[in-house]
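Of the protein chains in this complex, all but one are displayed in their positions.
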Amino acid sequence: MPFAFRDVISILDYSREDLELLFKTTDKIRELLEKKSSLNYLDGKIAALLFLEPSTRTMYSFQTAVYRLGGKALVFTSEQATSLAKGENYADTIRMFDSYSDVIIIRSKYEGTARFAAEIAEKPVINGGDGRHEHPTQAMIDLYTIRYFFGRIDGLTIGILGDLKYARTIASLLYGLTLYNPRKIYLISPGVLRLREEVRKKILERNLPITEVSRLDEVIEELDVLYVTRIQKERYPDPIEYEKVKNLYKITPETLTKVKENFKILHPLPKIDEIDPRIDNTKYAGYFQQAKLGVPLRMALLLLVLGLWR
Amino acid sequence: MPFAFRDVISILDYSREDLELLFKTTDKIRELLEKKSSLNYLDGKIAALLFLEPSTRTMYSFQTAVYRLGGKALVFTSEQATSLAKGENYADTIRMFDSYSDVIIIRSKYEGTARFAAEIAEKPVINGGDGRHEHPTQAMIDLYTIRYFFGRIDGLTIGILGDLKYARTIASLLYGLTLYNPRKIYLISPGVLRLREEVRKKILERNLPITEVSRLDEVIEELDVLYVTRIQKERYPDPIEYEKVKNLYKITPETLTKVKENFKILHPLPKIDEIDPRIDNTKYAGYFQQAKLGVPLRMALLLLVLGLWR
Partner (left out) sequence: MPFAFRDVISILDYSREDLELLFKTTDKIRELLEKKSSLNYLDGKIAALLFLEPSTRTMYSFQTAVYRLGGKALVFTSEQATSLAKGENYADTIRMFDSYSDVIIIRSKYEGTARFAAEIAEKPVINGGDGRHEHPTQAMIDLYTIRYFFGRIDGLTIGILGDLKYARTIASLLYGLTLYNPRKIYLISPGVLRLREEVRKKILERNLPITEVSRLDEVIEELDVLYVTRIQKERYPDPIEYEKVKNLYKITPETLTKVKENFKILHPLPKIDEIDPRIDNTKYAGYFQQAKLGVPLRMALLLLVLGLWR
């Protein structure tokens, strides 16, 4: 029972077998959803969605997961949080939702928020993203999506492009990949946005076969999967430097002329302009399917965490 | 099947027979609601309510309709939209809600938003008002309310007063009236707020018997229905001009001394000061009933659009 009544804080807390259980449950949920638009496992249950940092994707994806399971949601957003009695003890806010709900999903721009909430709450806490730290459910979705497209993760060559320094989804995805045996992981980014040392250390300890490169065109032909995140101009120390490199990291139809037959692009979304919209309707675009798979995966996770699946 | 799995963008897409089907379904829903406060046709279904422009009436009316049918709602308001990752592709936002929900209801201050959303989404899209363009479900409610009070629309004399230039409810109502044979339509407004040319053209092509007048007192005795909208001071090029005319368009008990026995005032609401509150409790005030009828009508529309009514 690796999930039942346990908090979901970091993907590093799980083994490959744990993830396989989650993925098989997701497969089963998807089958059930083909027959019926909602299930009723969460009838009478309440999820607290505490989104202290603005978010739409993750929030509505979880809310949809709760609804498709027959549950109800208490939604607490950053807009409401700012109108809180100034200075209320954060721990007391968690205690309040803990006493109202059956499970707490929390997102915050501060690292460690989810773990702190988990220490206070009696109910299970799911990390919906904490600062630039981790976003475990996104990594679960990313891995499940690769498995969905290729039937496996082992043996694949995966490029990860963009803001490797600040994107929490990338840290969590890399941690998750250490549980598998990909052939090669290319980390593609300009020098200033390379992996943070703490992340690099953890994945090297776990023998992930990473290679750091600066240019996508050097490796694109080898890739089975390209995972794209956005490079934010603001992160660049020098705007002129940014202008010089930015086009190296944009995905256009031209970028894709020599890719493999089954090549897929993933992206945690929202995307801005890092992927040319002309790619959206090609067979290479895996990101919309990835977003869609988020709902059954989060349904599976909620069921396992609440001990409602057998 | 004029409604099933089709988008609801403009009232011009419907025939008189289509509207009759909608109205008879609404009659039936009202009967059912007398016995039971909610029905369960939408059990397990999710409606996405995307209100990118502030709104309360339309939003809560739709949300109530969804709830009274047993469904759930993902509510996305303009307050949340403004905290979105700046610059996200609007199409991607629609795709997200399309993959989460069974039907999308969208309101925006930009013309054509609903049609654009309908082109992207696989799920049916209902226009909840797009700029000054159209508000088809409001027009359906308006027509249904006239039918509710008079048993018919044909043969009636209907005054439409106020901001004929910018009010989207008026464009949609006039389009809807072209499907019927009212005796006469008086368009009552100051010169600067007369009908836009595109709207006038469409209704004249369809032979709606309109007469444009500047003063309510000239025609009030003839009217069966007076449909009121607000004249906004800001719309007036000259504030002194505004002060001179504004009282001609306010409805007071004095205005109503010579009206017909069954005369009714309608208003899409919210109203500010264009109708004297002393009228609220008279038999002439039809607007609160009109707002009430919005819920069963939108329930009927949702059921027809989702193919759940037979």
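The chains carry the letters A and B, assigned in the order they are written, with residues numbered from 1 in each.
One rule holds in what follows: a residue touches a chain if its C-beta (ideal position, glycine included) is under 8 Å from a C-beta of that chain, and two chains touch if they have at least 3 such contacts.
Here the structure is a predicted model, which is why all the values come from computation and not from measurement.
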Residue touching the undisplayed chain, where the options are B:Pro54, B:Pro239, B:Pro253 or B:Gly307: B:Pro54
Residue among B:Lys202, B:Arg235 or B:Lys292 that touches the chain left out of view: B:Lys292
Hidden partner chain, touching residue among A:Leu12, A:Met96 or A:Val192: A:Met96
Absent-chain interface as seen on chain B, which is shown: 36-40, 54, 56-57, 60-61, 63-64, 67-68, 70, 77-79, 269-273, 277, 288, 291-292, 295
Where the missing chain touches chain A, by residue: 43-46, 72, 74, 76, 79-80, 83-85, 87-89, 91-93, 95-97, 99-102
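In this section, only the chains that are shown with their structure count from here on.
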Inter-centroid spacing, chain B versus chain A (mean Cα positions, whole Å): 41
